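Yeah, one chain of the complex is gone here, protein chain that is, but the others are all in their spots.
For clarity, chains are labelled A and B in written order, and residue numbers in each chain start from 1.
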Amino acid sequence: MTGYVLPFAAALAVCLAGFLLLDMAIMNMQGLSLIFRG
Amino acid sequence: MRQFLIVVAFSLLTIGFFSGYSNFGIPQIEPAPPPKEEKLDLGSMSMDQFIVLGEKIFKGKGTCTLCHNELGRAPALDTLAGIVPQRLEDARYQGAAEDVEQYLLESLVEPSAFVVAGFGKKGTNDTESPMPDVTGGSIRLSDAETAAVVAYLQDLAGAEVTVEIPSDTEAGEDSDEEEGEPREAIGDPKVLMTRFTCDACHMVQGVGGDVGPNLTQIGALRDRAHLRRAILKPNADITEGYEPDMMPDDLGEQIYASELEILVDFLAELK
Partner (left out) sequence: MSGPRPATFRFARLTAGASLALAVLALGDIGAIAAEQAVAAHGPAPTLTAADYPIIAGINSRVAVWIFAQLHLWFAAFVLAVPIFVFIIEVIGMRTRDKRYDDMAYEFIKITITAYSLTAIQGGLLAFSLILFYPDLFTYLSGIFGQSMFYYALLFFAESACLYIYYYGWHWLQGGFRKWLHLTLGLLLNTVGTTLMLLANAWLTFMMSPAGVDAAGVFSGDEWAAIHNFLWNPINIHRFVANIAYGGSIVGAYAAFKFLTATTPQERAHYDWMGYNANFIAICALLPLPFAGYYLAAEIYAYSQQMGITLMGGIFAWLFIIQAVLIGTLFLSANYYLWCGMGRSDGAKRYTKYIKYIAIVLIAAFLVWFTPHTLVLTNEELKALGGPHHKILGPLGIMPAKNTAVNVMIIFTALSFMFYRRANKIATVSWVDAGNAIQVALYTAGIANIMFLGIYHGYFTNTVYKVAASIPQVLTTLVVIAASITLDSIIYRGAKEVGPLRWGRIPGRAQYALFLLAVAFTWLMGLMGYIRSGIRQHWHVVDIMRDNSVDAFTPTLGYAANVVSVAAIIFMAMVIFVFWIAQISGTRTLPAGYWKE
């Protein structure tokens, strides 16, 4: 079980963080922030 | 062979489905016919072409159909030229026209000369028209364009077209160089709103139209940045329930910076 859950949780965290960084980078390249400011 | 026929039948069925869906599952909108080509060179234009130019302006730059349409915001114009004589006799007529052509021209530049019953600005008892002067504000038709619209209206009602095609060749184009002196900046927000015909579409304190959002309490609903953006780039934020591409998007090129700030200040205070 731990052979699965731990890697899953770790990978999920890493992937989510990675994608968030990707989002921020791409939005910034277009001159925008990730979160919309009125 | 049998397998071949099954495959052919399957393919024909599939094509039939796509075709059927396109014919019966999708609303069949008849696209507008190609616009008649009009020459911009007035010198060699025929009257027919001039009328077509008038129609194009009526439906385009003049923004007339914004209000003069089946939704009934403004009086129908398809028989107007024919009933001008009655108008001229009407007791409420306040203008100076003497014939159809003069009346039509007057109604474009001084709409309040005669206000059709029920169509006046609220609270004015049908003495003031919500229609702007088409040669000013954000419409700014030239003399030639106005003449073309008059010709179109005469033709629309089946009346005799009496307009003369002007020799001025600036019809159909915006000429930025027509004004010699820059105009004086306006300091009063209410005057600004009349000058730029905001009340043709927006209601403020009970007066105005309903094509665009009611601005009576707009200061409580929107912040200054939004208001500024709404004036300069109307399509950036479309309020729920209203259509894009209705408000002129070139106000930013006509309004002075000081006037913009006065207007935004005024709107921000409307709570």
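In this section, contacts are C-beta pairs under 8 Å (C-beta built on N, C-alpha and C of every residue); 3 or more make two chains touch, one makes a residue touch a chain.
This one's a predicted model, so the numbers in the text were calculated from it and none came from an experiment.
**Student:** Could you list, sorted by label, every displayed chain in contact with the chain left out?
**Tutor:** Result: the unshown chain touches A, B.
**Student:** Touching the absent chain: which residues on chain A qualify?
**Tutor:** 3-12, 14-16, 18-20, 22-23, 26-27, 30, 32, 36
**Student:** Mind listing the chain B residues that contact the chain we can't see here?
**Tutor:** 3-4, 7-8, 10-12, 14-16, 18-19, 21-24, 26-35, 37, 236-237, 241, 245
Here is the rule we use: only the chains that are shown with their structure count from here on.
**Student:** Rounded to a whole Å, what is the gap between the Cα centroids of chain A and chain B?
**Tutor:** Chain centres of chain A and chain B, defined by C-alpha means, are spaced 49 Å apart.
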